[in-house]
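Removed from the display is one protein chain of the complex; every other protein chain stays in position.
Order of writing sets the chain letters: A, B and C. Residues in each chain are counted from 1.
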Amino acid sequence: MVVVMQERATGEQVERVIAQLVEMGFDVHRSTGALRTVIGAVGGKTGDPRLVEVLDGVQEVLRITEPYKLASRTFRPENTVITVGDVRIGGDEVIVMAGPCSAETEEQVDASAAAVKRAGAKIFRGGAYKPRSSPYSFQGLGEPGLRLLRSAADRHNLKLISEVMDISQIETIEQYTDILQVGARNMQNFTLLRELGKSRKPVMVKRGISATIEEWLLSAEYILAGGNMNVMLCERGIRTFESYTRNTLDISAIPVVQQLSHLPVIVDPSHGTGRRDKVAPMARAAVAAGADGLIIEVHCDPDHAMSDGAQSLFPSQFDRLMAELRTIAPAIGRGICVEPAARRGWGR
Amino acid sequence: MVVVMQERATGEQVERVIAQLVEMGFDVHRSTGALRTVIGAVGGKTGDPRLVEVLDGVQEVLRITEPYKLASRTFRPENTVITVGDVRIGGDEVIVMAGPCSAETEEQVDASAAAVKRAGAKIFRGGAYKPRSSPYSFQGLGEPGLRLLRSAADRHNLKLISEVMDISQIETIEQYTDILQVGARNMQNFTLLRELGKSRKPVMVKRGISATIEEWLLSAEYILAGGNMNVMLCERGIRTFESYTRNTLDISAIPVVQQLSHLPVIVDPSHGTGRRDKVAPMARAAVAAGADGLIIEVHCDPDHAMSDGAQSLFPSQFDRLMAELRTIAPAIGRGICVEPAARRGWGR
Amino acid sequence: MVVVMQERATGEQVERVIAQLVEMGFDVHRSTGALRTVIGAVGGKTGDPRLVEVLDGVQEVLRITEPYKLASRTFRPENTVITVGDVRIGGDEVIVMAGPCSAETEEQVDASAAAVKRAGAKIFRGGAYKPRSSPYSFQGLGEPGLRLLRSAADRHNLKLISEVMDISQIETIEQYTDILQVGARNMQNFTLLRELGKSRKPVMVKRGISATIEEWLLSAEYILAGGNMNVMLCERGIRTFESYTRNTLDISAIPVVQQLSHLPVIVDPSHGTGRRDKVAPMARAAVAAGADGLIIEVHCDPDHAMSDGAQSLFPSQFDRLMAELRTIAPAIGRGICVEPAARRGWGR
Partner (left out) sequence: MVVVMQERATGEQVERVIAQLVEMGFDVHRSTGALRTVIGAVGGKTGDPRLVEVLDGVQEVLRITEPYKLASRTFRPENTVITVGDVRIGGDEVIVMAGPCSAETEEQVDASAAAVKRAGAKIFRGGAYKPRSSPYSFQGLGEPGLRLLRSAADRHNLKLISEVMDISQIETIEQYTDILQVGARNMQNFTLLRELGKSRKPVMVKRGISATIEEWLLSAEYILAGGNMNVMLCERGIRTFESYTRNTLDISAIPVVQQLSHLPVIVDPSHGTGRRDKVAPMARAAVAAGADGLIIEVHCDPDHAMSDGAQSLFPSQFDRLMAELRTIAPAIGRGICVEPAARRGWGR
């Protein structure tokens, strides 16, 4: 860190700061100028900069390194590509995950899987355990729901992603799904993140609605530090003063994260807007901005969905959206969900 | 809810909306004016208003009731007073909870308890299980820490509050503490809230940094709905664009919550500002605005605290603050931490 | 407006509310249910709903109409197309405005105009009067700057847009430019807006960094109400807790505004991100989401620009971006800056 002393700071105050930094394990470099003293501190463990900030004579304390390591592009300059069977996330192709908010019945799950497969999705999404703000709302089918999702995914040759809310669910969900999802409210559930670091399945970490990009990357760091290098990030909207949309989908987070980190970035326009009629424009925007993938709620019959029907696309809307995305992806040197035979020669 | 149709909405569109509302279990009242139709819907279960919002011809959907019941002043007009031994939270006296961020050693715990008791605190605070953003940081002492806290509290005749992070910890923590605390990051950990509804100990729910007042009251509702009526709320700062302070302590939430709800409101100026030198002004402001209590970090030796030292008060600072608060409290017809013999005749 | 009374509201309280509404000029409709009374009020002038909100017994006051009229799609269902010579803003073609932040020298202005014309821009942008946060910064060339801009625009067959900061500048700027721009900090300079309502030139209103979409449309309303119907809106980023980018460009505002209003929406990715390397992804996202146009800072030599060099594109970067945009636009049934001969058969 860099400690900037006040213009009137005394020699004793400077000494006190240096002593504190040394106690925190830093090597200290002092520059005294005509106007003020600046102290550089390197090599220490990540100490709480506020311990220095509250000392007398200190003007400001500036951190000079990002607090995450394994998630950083400095650690790994090339993009991480996560392989799930024959699906490659973070490569040349923009990957689309789609499906209903929750598994409800065998028919609903199967019809939804068929619809998203037909339109070109590669990964099926669906919840079996749901975080709900009211105790009286539908809480998900649990393991029987997972069984329905897995069987529909297999029938339609799709991979499967589903949310895990608690460490007690990990073992069960791992048996059924290909990717584990951490929801926005659990982004700082450190117990859960640590446990997922031991999993052999890829994990997708959603950004909390008030999480900075740095906090989000730190949550990914928890999983990476546990030894699981297959982590992808998912932007799903932040809370701002604007209340017309449920959240403000932060499209600029896509290029920012791609600069800071090597991990793939997925975008969720369904939760990011909360309204069906805004999903398609924001999905197109995400691909145009360079997202590595999308996760979209599609339901065979949204009017009767047991949760989030208002933000779920009808299959025909999803078909049209996929066609639009196929036009956009080449603008950034990528393709989208074309059959293997047709997929050749894209550079990035 | 009230559904406002667009000026050009057709009769069919109106019928479609009514059909949807009836399907959701509402009784419907239709008012047709010169310019537009407004549909009132009452008596249904709490349905997702977005299901109506996305229908053709709908201008806007307005919710007319708060979604919480037991936490509302409509349900219980008089203030809830929570009794913990001879301490009454929500009554005429402003209650101060104080102590170190974490239990570290027997000496540190005891010295801190002695200091806060001497100054007039009634409840001792201290953590044994800590949520930390880095996996390499001090994680708390666990049960031995609770033992130290309990024993110091008893020695100095203080009640004890400590944080519970996970349902697996409830049983242990309940044995040692008088009040259970839910941290800001767990405010929407619904599994934990539901389980605390079964506890016989009072619970203090901290507001999440981006939680609206309504969401905060809904989290309290989870505990109340489980049968535990001894719930208090704790404001600890919200995230805004202003980054000079760690968070923006929302002092106006105090009178707002007191209008909407009967539950006591505590304020945490330590986490709310993140800086020792801002704790006293904000503690004074909270009492002046009508807070039922404060929770403040005080450490016998903040410079060597294992966590949050920068926001912990020195005992002498806490003494001075308590004296200031004693001057302020009578302005709103309350007293603060005076010995029982001296405490007579306050009206509110 | 709709007034929802508290469950325990007395008959007298209801009467008091009705009297207030009648005094405000509303026709009142009262519905009394088993649980509570709801009062509908229509036809009054736009009264301050807080006058009712503070009355005893009132639970909530809900506004049922947007406060703007002329800017609303209800008033005018079809899109407004603004014609500036042979350029049509809000039509099938996505219009790109580009140029330097400020006019500096004849060479710089001409070279920049040549570069943006070559790449396909239709409108030249450049400032002659600059709002600067420091009194010591470059304040713009004033009228001589306008002369340079106009002459370069004419030479390269471009239309011209430039910012007006004060009513005293309107007359001068109108002589040189085709479109007048209101900056974000002036979005609520009502004196200026009112005066622009009398202008015969189109006006582009930038969104304030903390303006809601409703406030933004109200500012447009000021100009429309003055009789100038050629108003376009410009999204340029809102202030949020995320500080990695200078602002958070609110891409979702594009479809939201297009639903609420008939006015064209332009997007400014240069100010919206503040960093050159984020301009292209956000420009692509804006077009993919359906923006009617873009306004982009391009400078012939950004390293030596007198203002905003860090967010100005090099001409070669702008060329590449325009090529990408030409791939994206057809995905939403639009074209972009192609010469008239080539432009046929686009539906929207």
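Note that in this section a residue touches a chain if its C-beta (ideal position, glycine included) is under 8 Å from a C-beta of that chain, and two chains touch if they have at least 3 such contacts.
Remember, predicted model here, so these are calculated numbers, not experimental data.
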Decide which residue listed in A:T240, A:T273 or A:T327 touches the omitted chain of the complex. A:T240
Give the residue, chosen from C:Q108, C:N189, C:T248 or C:T327, that touches the chain omitted from the document. C:N189
Across the whole complex, list the residues on chain B that are touched by the chain not included here. 210, 212-214, 238, 240-245, 248-256, 259, 272-273, 277-278, 281-282, 284-290, 324-325, 327-328, 330-332
Chain A residues touching the chain left out here are 2, 4, 6-8, 29, 31, 33, 35, 38, 40, 42, 59-60, 62, 64-65, 74, 77, 239-241, 243
On chain C, the omitted chain is touched by residues 20, 45-46, 48, 50-51, 53-54, 67, 131-136, 165-166, 185, 188-191, 194, 208-210, 215, 218, 222, 225, 239, 274-277, 303, 307-311
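Note that only the chains that are shown with their structure count from here on.
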Average the CA atoms of each chain to get its centre, and name the chain whose centre is farthest from that of chain B. C
Most contacts: which chain pair? A-C
Compute the distance, rounded to whole Å, between the mean C-alpha positions of chain A and chain C. 31
Whole-Å gap separating chain B and chain C, where each centre is the average of the chain's CA atoms: 40
Show the residues in chain A shared as contacts by 2 or more other chains, in ascending order. 210, 277
